[in-house]
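Of the protein chains in this complex, one is absent; all others appear in place.
Chain lettering (A, B and C) follows the sequence in which the chains are written, and residue indices restart at 1 in each chain.
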Amino acid sequence: MTQTKTKAKTNRAVKEKKPSIKIDDLPLPKADLLRIYRSMVLTRALDERGMMLQRQGRIGFFVPCIGQEAAQVGSAHALTARDWIFPSYRNTGTAIHRGVPMTEIIANLYGNSLDLSKGRQMPNHFSFKSIHFVSISSPIGTQITQAVGAAMAARYRKENMVAITDFGDGATSSNDFHAGLNFAGVFKAPVVFLCQNNQWAISQPLCDQTASPTIAAKAEAYGFPGVRVDGNDVLAVWQAVKEALDRARAGGGPTLVEAVTYRMGPHSSSDNPKAYRKDAEVESWKAKDPIDRFRRTLGDAGILSEADDKTLWEAARQEIVQAVKTVEAGPALPVETLFEDVYVAMPKHLAEQQQALRREIEERGGIRHGDGAFPL
Amino acid sequence: MTQTKTKAKTNRAVKEKKPSIKIDDLPLPKADLLRIYRSMVLTRALDERGMMLQRQGRIGFFVPCIGQEAAQVGSAHALTARDWIFPSYRNTGTAIHRGVPMTEIIANLYGNSLDLSKGRQMPNHFSFKSIHFVSISSPIGTQITQAVGAAMAARYRKENMVAITDFGDGATSSNDFHAGLNFAGVFKAPVVFLCQNNQWAISQPLCDQTASPTIAAKAEAYGFPGVRVDGNDVLAVWQAVKEALDRARAGGGPTLVEAVTYRMGPHSSSDNPKAYRKDAEVESWKAKDPIDRFRRTLGDAGILSEADDKTLWEAARQEIVQAVKTVEAGPALPVETLFEDVYVAMPKHLAEQQQALRREIEERGGIRHGDGAFPL
Amino acid sequence: MPTMNLLQAVNVGLREAMRSDDRVVLLGEDIGRRGGVFGATEGLSKEFGAERVIDTPLTECGIVGSAIGMALYGLRPIPEIQFLDFIYPAFDQIVSEMAKYRYRSGGQYTCPMVLRAPAGGGIKGGHYHSQSSEAYFAHTPGLVVLMPATPFDAKGLLASAIQGEDPVIFLEPKRLYRAAKGEVPEERYTVPIGKARVAREGKNVTLVAWGAMVPVCEEAAGQAAEKGIDCEVIDLRSIVPLDAETILASVAKTGRAVIVHEAPKTGGFGAEISALIAEKAIEYLEAPIARVAGFDTPFPYTLEHIYMPDTRRVGKAIEGVINF
Partner (left out) sequence: MPTMNLLQAVNVGLREAMRSDDRVVLLGEDIGRRGGVFGATEGLSKEFGAERVIDTPLTECGIVGSAIGMALYGLRPIPEIQFLDFIYPAFDQIVSEMAKYRYRSGGQYTCPMVLRAPAGGGIKGGHYHSQSSEAYFAHTPGLVVLMPATPFDAKGLLASAIQGEDPVIFLEPKRLYRAAKGEVPEERYTVPIGKARVAREGKNVTLVAWGAMVPVCEEAAGQAAEKGIDCEVIDLRSIVPLDAETILASVAKTGRAVIVHEAPKTGGFGAEISALIAEKAIEYLEAPIARVAGFDTPFPYTLEHIYMPDTRRVGKAIEGVINF
């Protein structure tokens, strides 16, 4: 039996407020550190812009990750290029660090013809095959069992792939959490379960979700280790996930990593968290903002000056503005695409429906757009 | 947080092979002890007869509990009359100890007009409302969440009811196990989860089911205690379940009790366990037969002589033979009952189908019986 | 009589039931503190407390399973599924348990409960916030399946469902939550289960719809009237049990039927209505039975407005059966 670490103290790779950090104290080379920081900034900048675009009515819906950039980018940095990610809808930072072009991300928000998913899903429900970032769905938890299956498949093929799957604290209550972790334990699958415990599931705090003292402790029920890590410390997350990946790759089986973090923003563009949680709680977590924190670390280590930082933010915002422009100029989604990809080949009944629609649109001389607001 | 006991050693109320036991060493009065023993014998005798009836083609299917009588009768003895039981199909001993007339049990095996469930279900899928023994279904685990809901309802009504739910080791992998235990933890529901860990789920041994070292350990993931008990020691089971019930009744919340036992017989009358498990394993557990064991205890304590025992077995067999006779003489199930109880009142479309069938049967001058064998 | 929208009618219906019957408890995700993501349970937690308006862990399996236990024990639970699209983790509890308790126990145990869920498209919610899966439940004996299209029916059907003894799937057309407005009596009343509502009388074509497709059909009927085609619009309200009489009588009168629903066409409940007519009223038919439905694809995001049946598609079908 693998050793259970659930009782371990929350890991911290870098002590906070260490008066002065040297670059040698940091566990990664400078280029990596800066790339990590840049991804975090880009994620935050995109979130800010995404919420604006939604408020302006340019996109219909948006899910911000604000506050969870360390958990996402830190874990992404630990992966190898061949590893697969089974994400939730709150995983944009992972995709960004993995190198998806900003236009591809933004095209998904618009769902026009530039969208790789052909406008089939709501914003933030990405599919990026090129980076093994598996298609996101809304039902909570479903990716968890799938990640285990992919991991088993890779081992069967003797491929050195480890699957990672992200989910929230709310998802730990789902059917798939139980089925997935149980499968992984029994089959010792090379998979890492990363719970981004952001303390809230829409309006429900963690204590509504489980009476377990920690989420990491749940691993014990499945016979493998659970690790709790400060999810706002990007290097601690990187380290914890890397250890888990390494063990999985070496045949040591799965790990549940609980990244303790906070959803600093609303659940989505449709949510108003003021209705259900205290400002003071939010403020206390703002003081632990993972980007501020990492910037201080980099600053202290002499890797990032204030000027560098400013440039970096500007570049990030510029990249996004540019991508928005490109996407907004993209053509609308052709109506016929509605019928594609249901099956590998279009069966007759769908071809018939497509044809009828085509005739109808011709007759009515074009299409009109509906309206409607999304409640969550 | 309630204290977690998952690491506790397996409880034993009475040390085995204690050279001589006094009645005062035993935690229950003589009448109780004999009633418990009688229920265990009755359960075993019914199982033996049930398998025979099936082999003779007099009933279609049967599920024996052989080897698990202690877990079932011991736990049943700890309940108060108002407590509700959410059982699995392998819970006949519980119903017997709870006082269901043997004819009602046997009528279910025949599914004729004496069957309280009107022949709607396979044998061993009982419903005995009079003893709060909730209707059994085949899908594994579904009773677990339901027990939690009933427990919450009783507390809401300020009624002093505790719900108990029985399930197998296989059921710990089900969706409802996770959802039910999680709910119970969060709401501190007055419920006892009794896992009859009989080591097998049809052909699959426990190690196929979970990598957790014990089932009791799984309670920790839900924030309440898990207790492991020797499931072949009827008094140990009684004690563990009683403690759990008492705590639940006092507002202390749920407990997961793992009764470690063994399915000495086949999964059902359709199963042949020789195909997948070793005789030696079965033999080693036969040596721990819960009925033999309790008989020795009672004998040592001077409560039960060999002659008493023989009489008791004979009476049990006689009771069953008599009940079989009564049931076999019962009238066939009226065909119209097919359409009853789908809704509280029969809707028009069902009345119409009933009418059409009635006409058809009249025309064809009666009904014929189908055949077919059940594979599991 | 106060005027309110369908969402408010659900809200007052729940409040009324909770005030008059202490067996009624609500449970679901975000229904307490937040009053539901649409606001259907707004204010109820404050009035009735966390014991009766229960914010649950995120597991539909647990929500429905525990509600069944409550119902067995004698309460009248009203679980909410946040969006009908998220009901599937509870599907086993619904089809294997909730629907079957009465039957399988020979009437010893029953599950009187009302499982509420916002259903249907029209809010730009993409696949997972727009489905209309009533056909799954309608094909499951033991379940009552209701879907009001007006505030009046929402409150009245909810009252019938809560006082009834059968397990009910209560579908709320989310597109009409705010769009459907009407007068709703302040006092308690019931709308009978199993009775369709003739939303508009007509002689030439029978339109059958439910939920958000009812106003679409009414509008299409208005447009058809301008062309001299007189449509009858039947709002099912009760999908199971179905009011076959009203449908068949209408078709016997008009000789033409167009069935309209949001769900994918193949195997949708429209097929059942068509089959009913083809079985029992074929001799009255003067044209094929037409169905206007969602396409046989998953519900899309960007092209939602194309996917959902609208007045023009219904109008075209009306013309089709008239000109046959």
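Note that in this section contacts are C-beta pairs under 8 Å (C-beta built on N, C-alpha and C of every residue); 3 or more make two chains touch, one makes a residue touch a chain.
Because the structure is predicted, anything quoted here is derived from the model rather than measured.
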Among shown chains, those touching the left-out chain: A, B, C
Contacting the left-out chain in the complete assembly, out of B:Arg49, B:His77, B:His97 or B:His125: B:His125
Residue in contact with the excluded chain [from B:Leu34, B:Met52 or B:Leu338]: B:Leu338
Hidden-chain contact residue, picked from the options A:Leu33, A:Ala151 or A:Ala201: A:Ala151
Contact with the hidden chain (one of A:Asp47, A:Asp176 or A:Glu258): A:Asp176
Of A:His77, A:His125 or A:Lys188, the one touching the omitted chain in the full complex: A:His125
In chain B, positions touching the absent partner: 60-61, 111-112, 115, 119-122, 125, 137-140, 170-171, 173-175, 201-204, 208-210, 270, 275-276, 333, 335, 337-339, 342, 349-350, 353, 357, 360, 363-364, 367-376
Chain A residues touching the omitted chain (full complex): 84, 86, 115-118, 120-121, 125, 127-129, 134-135, 137, 139, 142, 144-154, 156-157, 163, 175-176, 178-180, 182-183, 186-187, 340-344, 347-349
Touch list for chain C against the chain that is not drawn: 85, 88-89, 91-92, 95-96, 99-100, 103-104, 127-128, 133, 135-136, 138-142, 240, 242, 263-264, 266-272, 274-275, 277-280, 282-283, 285, 287-291, 296-298
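Following the convention adopted for this analysis, only the chains that are shown with their structure count from here on.
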Chain whose average C-alpha position is farthest from chain A's own: B
Cα-centroid distance, chain A relative to chain B, in whole angstrom: 45
For chain B paired with chain C, centre-to-centre distance based on mean C-alpha positions, whole Å: 39
Residue list for chain C, restricted to those that touch at least two other chains: 56-57, 59, 61-62, 89
Residues of chain A whose C-beta touches two or more other chains: 173, 175, 208-210
